[in-house]
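The other protein chains are all here in position, but one chain of the complex has been omitted.
Order of writing sets the labels: A, B and C. Residues in every chain begin at 1.
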Amino acid sequence: MSRSSRSMEWTPLLFSGGLAFFLFALFAVIPFGDTAMKVGTMIHQQGGELGAANLVTAVVLGYRGLDTLGELAILFAAATSAGLVLSNTRQRTRSIKNKGLGELFESAISLLMPLLLLVGVYIVLHGHLTPGGGFQGGVVIAVALFLPTLARGEMVINHHLIQWIEGGAGALFILIGVAALIQGAAFLQPLMAAGEVGRFLSAGTLPVLYLLVGLKVGAELAALLGHLVEDDEPGVQQ
Amino acid sequence: MEINTLDLLALISLVTVATALLVGGQGRGGWQLSLLYLLQLVVVASMVMMAGGEGIISTLQFSTVGESIGWRLDGLGLYFLLITVGTAAFVSFYMAGPWGEAYQRDGGSLRWLQVALATNVFTMLLLLASGDLLSLFIGWELASWAAFWMMALAGGIALKVALRYLIYAMVGAMMVFALIVILYGQAGSFGFDEIREASVQMERGTTILVLLLTVAGFGIKMGLLPFHLWQAPAYAETPGPGSAFLGAISSRLGLFAILLVLFRVVDGAWIELYLGFMNPQTLLAWIAVATIIFPTFTAMRQNDARQLLAWHGIGQGGYMLLGIAMMDPLGVAGGMLHIFNHATYQAALFLAVTAVIYRTQTSDLNHLGGLVVRMPLTFATMLVGIIGLAGLPPMNGFVSKWLVYRSLLEQGEVLLFVGAVIGTLGTILSVYKLLHNTFLGSLRLEHQAVREVPITMWMPMILLSGLILLTGIFPGVPLQWVAEAAASIGLPMPQFNLGGVIAEGGSLDMRVISGVLLSGFAIAALIFYGAGSSRRVNPLDNYAGGHFLYASNRYHYSNNFYAGLMHLIKPWYRGIFERLEQIILLLLAVIADLLQGLYLQRQPGRVALVVLVLLLWWSTL
Amino acid sequence: MLAAILYVGAVSLLVIGLAGMLLSSHLFRMLLGLVIAEAGANLLLVLAGYRWESAAPIWESGAYPQLMVDPVPQAMVLTAIVIGVGIQALAIALLVRIRQQTGSLQRDIVREQLEQDLDLELGVKLPSSMHAPSGEGPLLSGTRGAGNEQ
Partner (left out) sequence: MSNSLALVIALPLLAAFLLQPLAQQLGVGREQRSVAIQLYAQLTIAVTLWITLMLGNGVEQQPLSVMMGGFSAPMGINLYLDRLSLLLLVATQLALLLLWPADATPRIHALMLLLSASSMGLALSGDLFNLYVFYELLAVATFGLVAANSSRSAPLISFRYLLISGLGSVLALSGIALIYSHTGSLNLADISATLQHGDAELPLAAFILILLGIGVKAELFAVNGWVPEVYAIISPRLSALLAGVVSKLAVVVIVRVLLMLFPHPEAAQVLLVLGILGVISGELAAWRAQDLRRMLAYSSIGQLGMIFIAFSLSLEFGMLMGLLLSLHHMVVKPGLFMLTAGKSKRWHMALFVLFALSLVGVPPLPGFWVKLSLLTGLVEAGGALNQLALIVFLGATVIEASYLFRVLQNTLPNPPAVDEGHLTVGWNGLVGVLLGGVLVVTTLSVDPVLEQLKQISSQAGDRNLLISSVVTPSAEQQMVVERDK
């Protein structure tokens, strides 16, 4: 990089400073901790309408279910795009060249992996009761699935299966929404009785939805990580 | 529904376009087109006979986007239309024969040329018959684009110069667009009468703006200084007779529109307006004089016959505006009459040059000469044409120029008069160059086998020559049409009769002048032939400075004609307008590259950040 | 005071990320800048839902807390984070590919490569500079050849 272009670097810095000033000035106007909590209050008042002990879950899967669907679609789009990018002209060398991390890690991971899976599934299943849920649990599941790949340096990711999981979970999510539609209710309207708040079997279809979200997130992330690992071959240049 | 003559004319014009599409490509088959143009001419002539009053209102009226669009042909439009259709008839007849076949052999498409011609005529009809500002603009745009099409047909360099025309024309069209929406804003309507009513109360600033937009917007098409650069190259590169058509009438449309807007659409109060240094009338006159002088002397510098003629076309436009700007009876008559006269001799000259190109494949004045012995009819046409262009009796150009000069002197505008005379001087010098370098001197070896052009080509030329002479001797006929045109926009006209104008300070009767002149010629011819002392020799049978001349060293110096004069002019003429155009474009290009640089940044987020911070700053102010 | 600290923190994260994105000359670091900026924006979103002396919006001992923080921004942030993750993963995939192709992630190097590739693909004559483009303006040149001599 030439000297002259270096000397131009002060503009972004200056304007970043300006941006910081203006943003801070803007947010300083807002009464912190006492914002207009209009919708939040309404949801609070509606109380256990959906039967979810965790109100965030009620928002994520109930009130703003369409957002969640969109977000699943984004993950799906990202995974598909990444697959497209990396498989585009890749030489068909699917084997991974690294030698693994050694005996110690392999053993540790084979111990850790079931535990991680368990934790992941627990977080997913209790999403409607406690902080956590499909995304968080899904990430843990993805990591659990991915660790052996890192440690052993060999493929355990079955892309075929993952495609089925990601596609199927997403499709089921929509189909549950459509099921409500068929019953004459609105799209994505929670079905089944809300049940008693706080119980494991409560909140109608919300736990099911969260399970699907968990599966899908786990599958997508595993697929993404898999794609990246498979393709990380610095030697391949055109 | 009753169809009146205007509808009939439009219909025939459309049929002409369709016919051109069908049979325009067949060389001789294209004569049907000439017939159709003749038919149009007959209709127009019948309208001229019955003209007067309100004009002919087309039964075709639209109402779109809440505005009504209508067409009406009155004296002014009729006058221009007569010239348009007449020229088209000559030109299409000229094209249809052997010239067209040769054109197609060279890879041109005669069909599209014919279609373009017919489209031009139709769009001009739309423009000339416009009944409100909206139809005026529509006609204006369509005519501009049709002209572009005709210019660009040949491709290559022609397309390049046509694109240059396009940009000038678009600048003009956008000014006109601004003009019509401003006038609309004043009156709430596009109708002429409504706007005239509203324009009485126009503010001073608005009036000046309207004047400026009218003269500049329409003036671009007319080639008024400083917007003239596009015209000569564009017309010169238009294929063959097409240049005759465009040169004869296309750029006059600008004048038509200026007349229409300034005298018909807008109230005449603008004439008294004082702009701080002079009144608009004087300013127009000075622009006109500048338009006479600069292009005329540029024409003199040209070494290509078509370029030379095309540059003259710009200069002659100046005479028309100059005459009309005087706004007295003689000036108006002269300026308006010059439109017709110019169309006739310009068409004749372009056709003659096209004939020369047809036979010799070149229009380079440095590579021609002596063709008079091979192409006498073409020579005769060009002779008549340049006499008309130079404004000498007994051709029609003399009449109109005389009227303009007369008006200038009567108004006491001595400086303007001197300017116009300088222009005429340049005209005479340069048209002589044209005639001399093409037809006089010794014939070139490579042109020994050249023959006269076929009848389909020389006939229109001779007919046009006859027209130039006849309307020169009997200017009363076209003056009758001019009178109708002037009446329809409320301009004054002098008394006139068949032979010329009856004015207080001294009348002009071309019958007398021509009679005297022709008898002089007759006497000279009698002496020349009667004395019988002349001897016919071979042009090569000649000697100079004691040397005998052979075919290889020619006694005909056409190369670098007027070298001494050019040397004199050179310090005064550095192509300032060309430079100006270059500078503007360069500036624009620099700005454009800077702006494009915004999109080519290595880190495009920078612009976003800067804009964001500036906007936030502005919002918190 | 707490508000000031929190807002300053969030805004700083956002701006530091943006500045990093604009200043660094390595593509991966540009991406990291984006990640940091996103974190800042997410933080701003969460702060929008904070209430003084409130509990988490979770059913506890038979009722939702009387004073609880706004659950909606939390749900939104959850969504925003996942969206961010997806985009970052895709970005890394793109970076892997760029590195395979050009052997570098230096901004200026790849940018030059990009310009050349584009010009080649689109048929722009290569040694052309901005001052002599192949698609020259019709007004800028060529009119002289038409015999319009000065």
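The criterion applied here is as follows: a contact is a pair of C-beta atoms (placed from the backbone, for glycine too) under 8 Å apart; a residue touches a chain by one contact, two chains touch by 3 or more.
Note that the coordinates shown come from a computational prediction; the quantities given were computed from them, not determined experimentally.
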item: Missing chain: touched chains present in the view; value: A, B, C
item: Touching the absent chain when the full complex is considered, from B:4, B:61, B:201 or B:596; value: B:596
item: Hidden partner chain, touching residue among C:8, C:23 or C:94; value: C:94
item: On subunit B, residues whose C-beta touches the chain left out of the figure; value: 63-65, 134, 137-138, 141-142, 145, 152, 159-160, 163, 166-167, 170-171, 174-175, 177-178, 181-182, 184-185, 588-589, 591-593, 595-596, 598-601, 604-605, 607-608, 610-612, 615-616, 619-620
item: Those residues of subunit C which, in the complete complex, touch the missing chain; value: 14, 17-18, 21, 27, 30-31, 34, 37-38, 40-42, 44-45, 47-49, 70, 72-73, 76, 79-80, 83, 86-87, 90-91, 94-95, 97-98, 101-102, 110, 113-114, 117-119, 121-124, 128, 130, 133-135, 137-139
item: Subunit A residues that touch the omitted chain in the full complex; value: 22-23, 26-27, 29-30, 35-43, 45-46, 62-67, 69-71, 73-74, 76-78, 80-81, 83-85, 88, 160, 163-164, 166-168, 170-171, 174-175, 177-178, 180-181, 184-190
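To be clear about the criterion, only the chains that are shown with their structure count from here on.
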item: A-B compared against A-C, more contacting pairs; value: A-C
item: Distance from the mean Cα position of subunit C to that of subunit B, given in whole angstrom; value: 59
item: Where subunit A and subunit B are represented by their mean Cα positions, the distance between them in whole Å; value: 74
item: Rounded Å distance, subunit A centre to subunit C centre (Cα mean); value: 20
item: Contacts with two or more other chains, residues of subunit A listed in rising order; value: 12, 16, 19, 23
item: Multi-chain contact residues (two or more partners), subunit B; value: 603, 606, 609
item: Touch list for subunit A against partner subunit C, complex; value: 1, 9, 12-13, 16-17, 19-20, 23-24, 27-28, 30, 32-35, 37, 39-40, 43-44, 47-48, 53-56, 58-60, 63-64, 67-68, 70-71, 74-75, 77-79, 81-82, 85-86, 88, 129-131, 133, 135, 197-198, 217, 220-221, 224, 227-228, 231-234, 236-238
item: Subunit C contact footprint on subunit B (complex, rising order); value: 157, 160-161, 163-164, 166-167, 229, 232-233, 236-237, 301-304, 307, 574-575, 578, 581, 585-586, 589, 593, 596, 600, 602-603, 605-606, 609
item: Of subunit C, residues touching subunit B in the complex; value: 18, 21-22, 107-108, 111, 115, 130-131, 137-140, 142-143, 145-150
